[in-house]
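Let me begin by presenting the structure, written as structure tokens, before commenting on it.
As you look at this complex, bear in mind that one protein chain is not there, while each of the others sits in place.
Then we have subunit A:
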Amino acid sequence: AQVGLGDAVTDPAPRNITAVTFMGVYLHFVSIIFFHSLISYLLLTICNSNVYAYTCMSVYGPAVKIHPVVLASIGDSYERRNEGASRVIGTLLGTIEKHSVEVTNCFSVPHNESEDEVAVDMEFAKNMYELHKRVSPSEVIIGWYATGFDITEHSVLIHEYYSREATNPIHLTVDTALQSGKMNIRAYVSAQMGVPGKTVGVMFTPLSVKYIYYDTERIGVDLLQRTRVTPSRTKGLTSDLSQVGGSASRVQDMLATVLTYIEDVLSGKATADNSVGRFLMDLINKVPTISAEDFETMLNSNINDLLMVTYLSNLTQAQIALNEKLVLL
């Protein structure tokens, strides 16, 4: 005898309206209890610290791994929302492994939301999922996302719909309105709670969120990170030797940081940390000790190879240009 909020909303009988309000109050009450009972979660909300990912990684078992594509997509669909809509919802696609869920794709679903009812275009969601499935058949619906800070009653309804599509769906909230000064990205999974047989409800338990990348994604994201610093938020793609130069200067910056730390430790300004010392030892030992002559020969042979290849490619280019001119004579 589960009192679903869906029934409550559509049936205008006064008995059900009181049930709705009671459920709303109950949900808030339970959520407050939930906050108090989990101290690390509370620490996060009070201190607004960055340590969330680190402290909670070991506390909560299941972790949600998100690819940056998903976040960019959510941000983009938020920017394109209809006039008057305060938040955007959509479906999350991904793969499920034994204990963790990997979110690799998403698409937004049009929906209308007002004070007391919510309508989601489910036909659209199904269609889009079919289309996506044609491209990447290994992705399944693993949950849904919503922008905005809190979980509202409507979220429960939508979550119920999604639990029909996937087993144990994940709910992801992205705070695009930056209510708490940061963009909080959280994941939840629903759990039943309450007194069975009488009034039951749904509770959202948070999960830890990690970001994972493919190698090429990591490199792409690094380039995109550099767009943050320019005022027009743009970045051209460099090529050739300047890239190597850029990378080398980044390594140089890192070395400078390490050097200042070492000097601080030597002059007594900072305490020496043994683990850092061990890392430094590894670093120094990474440069291989080769005898000078061997290194000379290796270097020279490599340089010769590269020069020869450059010469050959230049020759080839001259050859085809010549061929072109001869034909067109």
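Following the convention adopted for this analysis, contacts are C-beta pairs under 8 Å (C-beta built on N, C-alpha and C of every residue); 3 or more make two chains touch, one makes a residue touch a chain; residues count from 1.
In this section, contacts and distances are computed from a predicted model.
Peer 1: Can you work out the missing subunit's protein name as recorded in UniProt? Choose among "Sorting nexin-1", "MAK16 protein", "Eukaryotic translation initiation factor 3 subunit H" or "Kinesin-like protein".
Peer 2: Record says "Eukaryotic translation initiation factor 3 subunit H".
Peer 1: One chain is left out of this view; which of A:N82, A:S114 or A:S267 touches it in the full complex?
Peer 2: Reading the full complex, the residue touching the unseen chain is A:N82.
Peer 1: In the full complex, which of A:T167, A:S247 or A:T260 touches the chain missing from this view?
Peer 2: In the complete complex, the chain left out is touched by residue A:S247.
Peer 1: In the whole complex, not just what's shown, which of A:A119, A:A191 or A:I219 touches the removed chain?
Peer 2: A:I219
Peer 1: Please output the residues of subunit A touching the missing chain, sorted low to high.
Peer 2: Spelled out for subunit A, the touching residues are 50, 53, 67-69, 71-73, 75-83, 104-105, 107-110, 121, 124, 127-128, 131, 134-136, 138, 176, 178, 182-183, 185, 209-225, 227-228, 232-241, 243-245, 247-248, 250-251, 287, 289-290, 292, 295, 299, 302-303, 305-307, 309-310, 313-314, 316-317, 320-321, 323-324, 327-328.
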